[in-house]
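Before any comments, here is the structure.
Only a single protein chain was left out; the remaining protein chains are all shown in position.
Chain naming follows the written order as A, B and C, and within any one chain the residues start at number 1.
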Amino acid sequence: MFELQAPLIARREVASGMWVLSFSAPEVAATARAGQFVNLLLRPGPLLRRPFSVYRATSGVVEVLLKPVGAGTAGLAALALGESVSLLGPLGSGFQLDQAAGSVALVSGGLGVAPMPLAARAAAALGLQVHWVHGARTAAELCSEWEGRRVHWATDDGSIGYHGSVLAAIPEGIGQVVACGPNRMLAALAARFPRAQVAIETYMGCGTGVCLGCAVPRTSGVYDRACKEGPVYQANDIRWDVLPQHLHYGLGA
Amino acid sequence: MFELQAPLIARREVASGMWVLSFSAPEVAATARAGQFVNLLLRPGPLLRRPFSVYRATSGVVEVLLKPVGAGTAGLAALALGESVSLLGPLGSGFQLDQAAGSVALVSGGLGVAPMPLAARAAAALGLQVHWVHGARTAAELCSEWEGRRVHWATDDGSIGYHGSVLAAIPEGIGQVVACGPNRMLAALAARFPRAQVAIETYMGCGTGVCLGCAVPRTSGVYDRACKEGPVYQANDIRWDVLPQHLHYGLGA
Amino acid sequence: MSGLRVGGVELRSPVLAASGTFGYGTEVPLCDRPRLGGMVSKGIFLQPRPGTPPPRIVETPSGMLNAIGLQGPGVEALIRDYCPLWAEWDFPVLVNINGESVDEYAELAARLDGVPGVSGLEINISCPNVREGGMFFGKDPAQAAAVTAAVRRSTRLPVWVKLTPAVSDLAEVARACESAGADALCAINTLVGMSFDLGTGRPRLAFGTGGLSGPAIRPIAVHLAHQAAQSVAIPVIGIGGIGGAEDALEFLYAGCQAVQIGTATFIDPNAIGKTMEALEALDWRRLVEGTRAAISSG
Partner (left out) sequence: MSGLRVGGVELRSPVLAASGTFGYGTEVPLCDRPRLGGMVSKGIFLQPRPGTPPPRIVETPSGMLNAIGLQGPGVEALIRDYCPLWAEWDFPVLVNINGESVDEYAELAARLDGVPGVSGLEINISCPNVREGGMFFGKDPAQAAAVTAAVRRSTRLPVWVKLTPAVSDLAEVARACESAGADALCAINTLVGMSFDLGTGRPRLAFGTGGLSGPAIRPIAVHLAHQAAQSVAIPVIGIGGIGGAEDALEFLYAGCQAVQIGTATFIDPNAIGKTMEALEALDWRRLVEGTRAAISSG
């Protein structure tokens, strides 16, 4: 774990209102694994850090993907090039990819695409056949970047790809499922793929395992820390009925 | 009184670390009088507005002079061109210039120079002979802009002008004294020029006369509001022993 | 009229100006007055009071401390200078009354009874910035009830009681005030706070302590307003750190019938107007009733 003053060195729009921010953060870029996250502190800005999955990590640069939804994300999206944030990471457990599975589906809804580029590279490195399965409300909101050749898109309005839920777009006969997206989507996925690796969302106080604020209800009866034991879990390890599905504050979000 | 979203349109350094910020604020520029102030709100930024004397007001533009001393002034100084603040003003009473006095000394210490350019123009318009009397710790901290031909400088280290207090640099035989600077300096000035017009500083909650936070102890026994009846007073109307002279928070300031 | 009657007062909207933050209603020119539900005037005593020496305010993270000390002209000047204006206004004005004894509160109430322009009284038993009276009465259920009952007997005006957060059990004080005849409760006044000057090592406020207001206290205020609303049948008016419609909604969800805005007016003179405008845009009545129905059926 490192804490760095990380300057913003690039920004690009990858879907309508969805941005990739590139921060220079060599130590973190060198060590981050797929499914891990970084915790960003904006000053001036809200009191607490904001967690973001590592989108890509190459040659000293950590990328995160976000959409302005509140004070923190709006402030990050408005950073000028050269301005710095405090970047803490890499944090959390990351995906466990199963080499024996032969193939893997990387299933994401909306911003849930964030950890997938790293996951795709890790899977490819293990020799897995990678299926990129990504859904959004409309074609405009679909992330315009993907990894690999096996791409399956889904949109709620049918404007591109499969017309309907991204879950229905998952090909048959896949060895392992890895997923990220709204907890509601992951709960539905868990019913079909109980052994899927899912990266969940919780409110976080610290991201480092001390506050116990990010409690994840496990089927074993205990509460885990999303920031330490998670954010990646096997789908059937989670009590989806107790995990909050509604994480929004503002009326609009 | 107006409340405007005022974009920053220019910035210039007029002494070491001392800046003039120009905001586009037509209604306020058109109505501000010498000695009045504007109350600026920075978002994101500290909770309350920050009061600043109107330095100049010409053709739609309100200028303020500041030095970064805390969160508010640092944030203002770091504004990018084009960014806006909420500007509330003009506020307060302003200087009462006495046409019969024949001549006026505009006496300022450090940032207290802020209201003087407007005062100089108002005095000149009344046909008064204007003496610009300005002191600072060193030549580098002296404001490099002035009005008129009768300029009297003073520095604590003697690096330029009179070596010593600005009060000692006030010429003899002046009809009226108008002053602004640290309350400590104004208290000393009051002893010599009891009928001087002085613009004082207090902490302010609202700037509009509702909070009663800016209490100024009057010799009459009541508390006035610096933001409404003030910030300009006749020097001998103030109980200098009760008016706080120490307005700083940080250890460094 | 809006048909919004809260604690015996006909409000024009559910967003009022809080005492001490709107002067006597004449000071805040940029406020969109047609959206103002009503106002509570600066706290008044029988006699004129000079207030505390400066410094009187300190900014704190998302908040401010104030120690004004209830500076004011006394009730006779209030009646002479302001009530005639208020009588012409199209929104209700309540007077925030203060005393050093039960008798002083009663005398003030009697004096204001029947004065045109006064639509109600808000009993301040929660001011942290005076040495006598103030918070003392609000901390003890028996004292709070005694003041409320005395005021109740002295006036036909609606009586609201403004509670202090500085209690072990707010429900107890709330019920005591209700039993003593209050028409509504206002929760909350400021919390006592303090700040030291780093240069001198002394308190930054000349008074020593001050009252903390602003967004910092909102979660505490929402909790206490909720607790008050759960404890009594009379309406509760929520106060504390409201700066916009979303903040006001939290108090309405917590069970309040109306809210007051204080510190936010210092930052934006039209905070009340903007809050009410946004509440209208959100169709606040439907929103509050909708979620209440959902909660009671769920």
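Observations on the structure shown:
Note that contacts are C-beta pairs under 8 Å (C-beta built on N, C-alpha and C of every residue); 3 or more make two chains touch, one makes a residue touch a chain.
In this text the structure is predicted, and so the values were computed from the model without any measurement.
Of the candidate positions C:Val9, C:Cys31, C:Leu46 or C:Leu65, contact with the unshown chain belongs to C:Leu65. Checked against the full complex, the candidates A:Ala125, A:Val151 or A:Leu212 give a single residue touching the omitted chain, namely A:Leu212. Across the interface with the omitted chain, chain A contributes residues 1-3, 41, 46-49, 86, 88, 202-217, 221-223, 228, 242-244, 246-251.
Although one chain is not displayed, chain C still touches it through residues 58, 60-63, 65, 139-140, 166-169, 191-196, 198, 200-202, 209-210, 212, 214-220, 222-223, 226, 241, 246, 249-250, 253-254, 287-288, 290-292, 294-295.
Here is the rule we go by: only the chains that are shown with their structure count from here on.
In terms of Cα centroid distance from the overall Cα mean, chain C ranks first. Averaged Cα coordinates give chain A a centre that lies 52 Å from the centre of chain B.
Contact with two or more other chains is made by no residue of chain B. Multi-chain contact residues, meaning those touching two or more other chains, do not occur anywhere in chain C.
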